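A single protein chain has been removed from this complex, and every other one stays in its place.
Here the chain labels run A and B in written order, and each chain numbers its own residues starting at 1.
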Amino acid sequence: MDTILEVKDLVIHYETDDGRVYALNGLDLDLREGETLGLVGETGAGKTTLARGIMGLVPDPPGRIKGGEILYRGTDLLRCSNAEMRHVRGKKIAMIFQDPMTSLNPVTNVGVQIAEAISNHEHLSHRDALVKAREMLEQVGIPAGRAEEYPHQFSGGMKQRVVIAIALACNPDILIADEPTTALDVTIQAQVLDMLRELREKYSMSMLLITHDLGVVAQTCDRVAVIYGGEIVESADVFSLFERHLHPYTQGLLNSIPKLNEDVDRLQPIEGMMPDPTHLPEGCKFCTRCSYATERCRTSHPVMREVASGHSVRCFRYEQEERHEDR
Amino acid sequence: MRIDKPLLQVKNLKKYFQTPGGMLHAVDDVSFDLLPGSTLGVVGESGCGKSTMGRAILRLQEPTSGTVLFDGTDVTACSKRELKALREQMQIIFQDPFASIDPRMTVSQTIMEPLIIQHKMDRRDKKGLERKALEIMELVGLAPRLVNSYPHELDGGRRQRIGIGRALVLRPRFIVCDEPVSALDVSIQAQILNLMQDVQKQMGLTYLFITHDLSVVKHFSDEILVMYLGQMVEKCESKRLFAQPMHPYTQALLSAIPVPDPRVRMQKIPLKGELSSPIEPPVGCRFAKRCPYATSACTQKAVLPREIEPGHFVACVRAGEL
Partner (left out) sequence: MNETTVGKARSLGADAWYRFKKNRLAVLSLIVLLAMVLVAFSTFVIDWATDSSIYEAKVITQDLRRRLEPPSWEHPFGLDEFGRDMLLRVIWGARYSLFMGMAAVFGATLLGGFLGAISGFYKTADNIIMRLMDILLAVPTILLATAIVAALGTSKINLIIAILISQTPTFARVVRASVLTVKEQEYIEAARAMGASDMRIILRHIIPNSLSPLIVQCTMSVASAILSIASLSFIGLGIQAPMPEWGAMLSNARTYIRDSWHITVIPGAAIMVTILMLNIIGDGLRDALDPRLKN
């Protein structure tokens, strides 16, 4: 599969009153054509900064893009002008946010909001755009008759569907979904995820699904990247990751969630807490919480190593396993 | 089953709110018993009335009708003074560690406040109070150097520990835990759940554990009560509920949880539509509109919970045959 979006060595910092926040520290990621890539991490790991970075929406100040490249079909988005980015945003890469309650304009009906997204990029008359907007509503499972209704008349799940309709209105190549179902109930979450999966196939998009829920990842994604302290610590296809989670952080994450199909008396949490993003550890970012950490982990920074086909991990423990043949 | 006397008995508890659209039935006729030292998990989706129920039991919100017996005392009929005395034994842990702690009070002030309010200790006994605060901080895993920190300097996990410490300082017997881990990151969640389990064992606490996260509730509870639109639809022992859910709503809810294992493909039971309104709900089963097995019998008269097998209550006309 071809790579459609490639993030290379992306560094984004925020300059705040309390010091420099190291949000992303050399992040590498590639999204392939037609796949769903799950990005898993906790609060403060840099998930949302990455999404904003790709969309060219890092607030500056305080955000600063210090280096790296974001290649969309070979074009570096970081070098694009504002005008060029406007063509990319929405048309090529669309994004949906966590909170459907605040991402819709409360004083405009949903049909018009979708139509607006369409006419930003396509030269359609207002009437044609509205017709297309109604089609989009049907696509996301809302009767076209509700196009004249306002956001407050929709439930949370329905609003998220409207948000998705807006995102997909211009048939983008890439959809970035930042915790799209976190604010929703389980039964609604299941409906929305199913719908996203169907639409992704139908429109042959690629999707970057940002989440902290490993269950959602297991059920929705083709590949997974685990982010911690602003860098990817492990990436693999979904089956090998869940079968053989190598990085101590990934292991910790999986051990700390209670499982429905197993009974344990006591959970095994990851000790400690997220390091302060203004004072990240020098070596491995996870060394302060890792039970395997050695002196070397504290002083030198491990690189990503491919230990099996398509499975890379950033940890000194797997140095011996590195695949040498095809590098 | 133990033969203990229940610590908490909730009978026909109702809480209605007057809204412009009519009466909102937030909690409608819920009854259950809770044995000392056990944990009852309350699950349901947002708006099902689970938080309101927890607050009505503590009389943080006046129940519309029904009784709550705590160790034989009727909480709903207490005078103000009696209620204040009862508060010593019944506490609450909140969901949002950012909103539930006064931002202008230090860690030790927050933990000491209940002692002062309940006149357990003299407010002038600064040394004694601080010693007590440090004791509790150690119990909930807060480093002593944080004693004078303000909540805004701490992360969610630590704040939640303060909230737990504040609930424990009076040595209560019963705690309502209102989604205590939903606002926390996965790796912190496990720490807090373990802490809550440890103190439960140490102090013999009884928990009412309200959550929307089914995997957490299964791990944590002895018994589970499933709520839908203000009503109890199913209640039974935790393991049995997961092995053999009987109410169609419970079945659908369980089937919708994403399994963290890509090899297990979920067999989802699709639900039609979304939660209907709890304002002036129709008679009959409130789930009938979304239920794949609904018949005309479901909407004719109120469906009350029945004990299908010992200890397993289901509010469904067709329970047992499905």
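One rule holds in what follows: contacts are C-beta pairs under 8 Å (C-beta built on N, C-alpha and C of every residue); 3 or more make two chains touch, one makes a residue touch a chain.
What you see is a predicted model, and the numbers here were worked out from it, not measured in a lab.
**Student:** Any idea which of B:8, B:101 or B:275 touches the chain not displayed?
**Tutor:** B:101
**Student:** Among B:17, B:150 or B:293, which one touches the chain that has been omitted from the display?
**Tutor:** Candidates B:17, B:150 or B:293; residue touching the omitted chain: B:150.
**Student:** Residues on chain B that touch the omitted chain in the whole complex?
**Tutor:** For chain B, the residues touching the absent chain are 55, 58, 60, 83-85, 87-88, 91-92, 94-96, 99-104, 106, 113-114, 117-118, 141, 143, 145-146, 148-150, 152-155, 163, 166, 170.
Criterion: only the chains that are shown with their structure count from here on.
**Student:** Give every residue of chain A touching chain B within the complex, in rising order.
**Tutor:** My answer: residues 42-43, 155-158, 185-191, 193-194, 212-220, 238-239, 242, 252-261, 263-264, 266-271, 273-274.
**Student:** Where on chain B is chain A touching in the complex?
**Tutor:** Touch list, chain B to chain A: 45-46, 155-158, 185-191, 193-194, 197, 212, 214-216, 218-220, 239, 242, 252-254, 256-266, 268, 270-271, 274-275.
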